[in-house]
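The complex appears here without one of its protein chains, the remainder shown in place.
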Amino acid sequence: MILVVDPHSGIPVYRQIVEQIRFSVASGLLEPGEEIPSTRALSAKLGVNPMTVSKAFGLLEEDGVLERRPGRPHVVRRRRGKSIHATRLEQLEQALRPVATKTRQLDLEPDTAVQIFRRLLEDEER
Amino acid sequence: MEFVFETNGLTKRFDEVTALDRVDLKIGRPSIVGLLGKNGSGKTTLINHLMGLQLPGEGSVTTLGRPSAELGHDELIHIGYVPQEIRLLDWMTVEQHLHYVSCFYPKWDREREKRLLDELELEASKPVGALSTGNLQKLAVILAVCHHPHLLVLDEPVSDLDPIVREKLLAFLLELLREDEATILVSSHVLRDVEKVVDWVVCLDEGRVVTDSALDELKERYSRWRVVSKNGDLPEIFSEPFVIGQEVSGREACLLVENGASQIDAFRSTYGAEIVERPLNLEEMFPVLVQKKSSC
Partner (left out) sequence: MLTLRPFFLLVGRPAVFTLGALGLLFAGFTVTGLASPDARIAGYFDAVLVAALLFPGLAGWLAGAVIQEFQHTSVAMLLPGVRSRIASGFLFTGVVVTAVVVGSIALKSTTSMNLAVLFAVGSGAFCLGGIFIDPLSTWITGANTVLALLLVGRSQDVSELVIAHPVLATALSLAVGAVSFFRLFARSTFRRKPFVPTSPLPGRYSFERSRQRERRRTIRDRPKKIAWHAGYLGSDSRRWVRAAFHEAHGAHGWKAFSKGVSRAWGVGLLVLIYAWADRGEMGLGEALARSIYDALFRSPHEPQFGEKGGPFLMVLIFIAAVGAVKALYRPIALHAGLTYPLSRSGRARVHFRGGLVDNALFLLFAAFVYVAGHLTGWLVGIEPRFDFMPYYFRALMLTLILMPLAYRGRLALLAATRRGAENTMLGVIFGVTAFVIAVIVLSVISAGLLVPPLAELTVLIAALVVSQWIYRQSLTDYYRAADLA
């Protein structure tokens, strides 16, 4: 698992970690049952405060993305197919929200925007 | 003991100037605290009080469970201090100076000393008097950490160090936190560095504490809104209490917002505007924290 955090971006580091792990899980980069590096190891690797990492892990645990095992590093929780799909939809919606705002600012019709979006997806596929 | 460092109503005056004004702080548990403020805001004075070098005019200061005026051998062997003005014994070599200071403490980690000398690229046989300011800072840090302090205080420790060495030093501070469970207080103007390692921020302005929060909480508290109106001009001034800074020009505005997350939808519908939110990093937040002034 590769994580990149930017301590200067203004987004709290723990949030960046949470979102990146969520995305990795949702996109399948992190498989269910896979082990995550320990708090110590990850904080040393990223060069951040270990409390930041444990905060991130705590939140992911609460959300049911990670599972805690006593004395051992966290693992990715096995989830049902439906909840994985829901997570993916959530991720996409989050990514598209600023695009929607821009569309409105540019005073364009939703259908036009959807057309462009479809074309972009099809281009990529090719 | 509960807190590593605690002050209650700490006030200190020097002739006409009030250096510290009713400061109430509690710092505890292993943590890295960033002490920020403009020049002359009282950071070094606060640190001097922590170390027991200066005594409060009013109020009280407790360090490692003892009033700072009574700090004795048993507490001071657990404290490490890197002062802003470094005065060492010029005639000794780096090695000899380390050897001399090692006698102050019951336990001195020679392995750590060797490793740091190596990592920070400091020549052991050079006389201290011939060291550049950057190298002096490196030596001052090594002198302060080899006895595994519980409390480490650094006053502008990186001002003369090049970026590579700064990187190494900050990584070492994190290691101290992890391995020794030390509490670290860093006072620095290089906010980019501070931001990387601290989890708590204390800001002083003219001797008063104006910020005392977790860094994450601060990042979530303040943000910048780019506002574009969909119909007609925006009002010239926004008087909402959560808007702490603004720049308005016709249909556009740039607002500095405090705790605005809950207000964003209402704002959007009130003014019929699109809002793009952008968080602030520590450097951008700093003028707000110390002066509550707008800077868009």
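So that you can tell them apart, the chains are marked A and B in the order they are listed, and the count of residues begins at 1 in each.
Rule of thumb we're sticking to: a residue touches a chain if its C-beta (ideal position, glycine included) is under 8 Å from a C-beta of that chain, and two chains touch if they have at least 3 such contacts.
These numbers were taken from a predicted model, which means no experiment stands behind them.
*Asks:* Could you tell me which shown chains are touched by the chain that is not displayed?
*Replies:* Per the contact definition above, the missing chain touches B.
*Asks:* Considering the complete complex, identify which of B:Met92, B:Ala124, B:Ala171 or B:Val228 is in touch with the unshown chain.
*Replies:* In the complete complex, the chain left out is touched by residue B:Met92.
*Asks:* Among B:Tyr81, B:Trp200, B:Tyr222 or B:Phe286, which one touches the chain that has been omitted from the display?
*Replies:* The missing chain is touched by B:Tyr81.
*Asks:* Going by the contact rule already stated, which one of B:Leu55, B:Ile164, B:Ala261 or B:Val276 would touch the omitted chain in the full complex?
*Replies:* Among B:Leu55, B:Ile164, B:Ala261 or B:Val276, only B:Leu55 touches the chain that is not shown.
*Asks:* Footprint of the hidden chain on chain B, which residues?
*Replies:* Answer for chain B: residues 14, 48, 51-55, 69-73, 76-77, 79-81, 83, 85-92, 96, 99-101, 103-106, 127, 129-130, 143-144 touch the chain left out.
Here is the rule we go by: only the chains that are shown with their structure count from here on.
*Asks:* For chain A and chain B, what's the span in angstrom between their mean Cα positions?
*Replies:* Roughly 31 Å, centre to centre.
*Asks:* Enumerate the contact residues on chain B facing chain A in the complex.
*Replies:* Residues of chain B touching chain A: 31-32, 170-171, 174-175, 177-178, 192, 195-199, 215-216, 219-220, 223, 228, 230, 274-276, 278-284.
*Asks:* Residues of chain A touching chain B in their complex?
*Replies:* That would be residues 7-15, 40, 43-44, 47-52, 55, 98, 101, 104-105 of chain A.
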